[in-house]
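The complex is shown incomplete by one protein chain, all other protein chains being positioned as in the whole.
What follows is chain A.
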Amino acid sequence: MNMTGIIFKREFQGYFATPLAYIFIVIFLVLSGIFTFYIGRFYDRGQADLAAFFNYLPWLYLILAPAVAMRLWSEERNSGTIELLMTLPVSTSQAVIGKFLAAWGIMGIALGLTFPLWITVNYLGEPDNGVIFATYLGSWLMAGGFLAIGSCLSAATKSQVIAFVLTLVLCFVFVVSGFPMVQDFFSEWAPLWLLDGLSTLSILSHFDAISRGVIDLRDLVYFAAMIGCWLIATVIVINMKKAD
């Protein structure tokens, strides 16, 4: 088993050693259920799709993903275990990837546990399951993007709270950059290409594109770039801090 795998396993089990993962997942599930049924009015809409669920998912992730990601590195730095980790025969990038995958796995489990909703909608009517599958995939990729941001910011600070807040802010920026209110701010002076570029950078616009049921290469590239670049940045930040 390679080092990434070992780190992944250690981290993944670590989540379950404390009630942390469990609490995250339960909060996520209860909130998503409430959002879907009360705010999204899933049952009253009478339409056999999961729009009521997925529409609110990005906002839910905005809280949950930073919460999962904040302890990735801050804790290690705070408790000093990072020194220990670095003495092991593990490269920084292996550690980064392993930890990230563990967190991503937890998010995946949380997302997967919303399956009763999928059963419900199939019980009630005949939804387009292709669209639902694509949207689930898009949701998981979006979670990966948020986590990668969180991973980098968590590596940059010792305080979990600061890591949480910074991640939340940055994720928020990535979500809303395609929104009219943000575009408003820029449209006064920014050239058109910049505005379109901003919209292209928005996580939400790529998530929306996938949730139509079409998996576009561009959206996949976007999420891959998002995850890849932020993880590389994490490695750089850790190395920088090590050098300090």
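In this section, a residue touches a chain if its C-beta (ideal position, glycine included) is under 8 Å from a C-beta of that chain, and two chains touch if they have at least 3 such contacts; residues count from 1.
Please note the rule applied: contacts and distances are computed from a predicted model.
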**Request:** Pick from "Gliding motility ABC transporter auxiliary protein", "Iron complex transport system substrate-binding protein", "Putative membrane protein" or "2-oxoglutarate ferredoxin oxidoreductase subunit beta" the UniProt protein name of the chain that isn't shown here.
**Result:** "Gliding motility ABC transporter auxiliary protein"
**Request:** Sort through A:I6, A:L29, A:L85 or A:L170 and give me the one touching the missing partner chain.
**Result:** A:L29
**Message:** Using the document's definition of touch, tell me which of A:N2, A:Q47 or A:T81 contacts the absent chain.
**Reply:** A:Q47
**Asked** Hey, which chain A residues sit against the chain that's not shown?
**Response** 19, 22, 25-26, 29-30, 33-34, 36-37, 43-44, 46-49, 113-114, 116-117, 120, 123-131, 133-134, 178-180, 183-184, 187, 192, 195-197, 199-201, 205, 208-209, 212-218, 221-222, 225-226, 229, 232-233, 235-237, 239-240, 242-243
